[in-house]
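Note that this complex is displayed minus one protein chain, with the remaining chains in position.
First chain written, first letter: the chains are A and B, and each begins at residue 1.
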Amino acid sequence: MINEFLNMGGYGFYIWTSFLIVTVFCFILYYKTKKTLKKYEKELAQELEKLPIEHRKRIARSSKVISSILASQNKLS
Amino acid sequence: MDFFSFGKIIVYIDKFIKFINSIFFLVLIIGLSFALIISPMDYLQGDTVRIMYVHVPSAWIGLSIFSIIAIGTLLNFVFKIKNLYLFVKSLAPIGLLFTCLAIVTGSLWGKPTWGTWWAWDARLTSMLILMLFYVFFIMSFKIFKDSEKLPQILSAISILGIINIPIIKYSVEWWSTLHQPASIKIMGTSSIHSSMLVPLFLMLLVLLLYCALIFLMKYKTEIIKIKKRNIKRL
Partner (left out) sequence: MLTKKIKTRLFFLLSVIFITLLFLAFIYFSLKQNILYFKTPSEIFIVDGIKSNSKIRVGGMVKKDSIQQNNKEIKFILTDYKKELIVVYNGAIPNLFSEERGAVVEGKLNDKSYLIADRILAKHDENYMPPEMKKILENAK
């Protein structure tokens, strides 16, 4: 039963390879994108850390992007 | 203009990413079980027809993303909208991925059905040219990063590339090719049985969700890059 399913009427190699290739490459792109995003989020948070606290608070209030990233970074740490 | 401010966009992006993450695996499992188990085999090709469920959506996505980025680039060239540039830049790699996947899965489908991995017929060749255009497009982001010429170069590639899109689409009707004609037409009935259309559109949905997820993540990265560059000014 399982063998029959894997064999796919003799075409198993072609079918499984094509599904596998799609999955693997989609995952690689996902992984790389996620890694880059995390990297930039962290770098931005680090640069903000360097600023004096008053300044940082003012930025966080004025920019939603900054405040949301600070929030997500704080959750992690 | 206020609607498109990054502050508002980023809230929606986060919501969307969360939403896609929550439903993605469910849709994937449904899609795959239809594509690999529930759907029947073809009267002629047997189980090889299942390759269609990844091949056809990939090709559609590859073609439509190029059309979108080409039009976006041309609009950006004329109207100079910063957001559009980020939009195009985030979308392009996804299109390249799916164009390559369409070619590779097509090759894996061609071997058991036609008897060859590759043929230089009009459809396959024009698809390969599309892949090259994608490569040029993405390369020029890196090579001409700080050049003022970047919009011109991207526009030139877009013009040449978008002419290739109808050629790909109609190549199977205009010329004799090894590739079969389109089964699903914009107008008129499709020549795929409904029991095979269900997995086809489910897999299309899965891949579209995936595209949206990658696009949103890349777009967010671009916004953060800009914020980081401007941090001194804040």
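The rule is short, and it goes like this: a contact is a pair of C-beta atoms (placed from the backbone, for glycine too) under 8 Å apart; a residue touches a chain by one contact, two chains touch by 3 or more.
In this text, all values refer to a predicted model and were calculated from it rather than measured experimentally.
Colleague: Name every shown chain in contact with the chain that has been left out of the document.
Modeller: Hidden chain, whole complex, touched shown chains: B.
Colleague: Taking the full complex into account, find the residue in B:F77, B:F141, B:Y170 or B:F201 that is in contact with the omitted chain.
Modeller: The one listed residue touching the chain not shown is B:F77.
Colleague: Looking at the full complex, which residue from B:F16, B:W60, B:W114 or B:F141 touches the chain that isn't shown here?
Modeller: B:W114
Colleague: Residue-wise, where is chain B in contact with the chain that is not depicted?
Modeller: Residues touching the hidden chain, for chain B, are 40-45, 49, 52, 74, 77-79, 112-116, 119-122, 155-156, 159-160, 163, 175-178, 180-183, 191-193, 195-196.
As a convention for this text, only the chains that are shown with their structure count from here on.
Colleague: If you average the Cα atoms of chain A and of chain B to get two centres, how far apart are those centres in Å?
Modeller: The separation of the two C-alpha centroids amounts to 19 Å.
Colleague: What residues on chain B touch chain A, complex-wise?
Modeller: Going through chain B, the ones touching chain A are 6-8, 10-11, 14, 32, 36-37, 41, 46-48, 50-51, 54-55, 58, 93-94, 97, 100-101, 104-105, 108-109, 111-112, 210, 213-214, 217-218, 220-221, 223-225, 227-228, 231, 234.
Colleague: Would you mind writing out the residues of chain A in touch with chain B in their complex?
Modeller: Result: residues 5, 8-12, 14-15, 17-19, 21-22, 25-26, 29-30, 33-34, 36-37, 40-41, 43-44, 47-48, 59, 62-66, 68-69 of chain A touch chain B.
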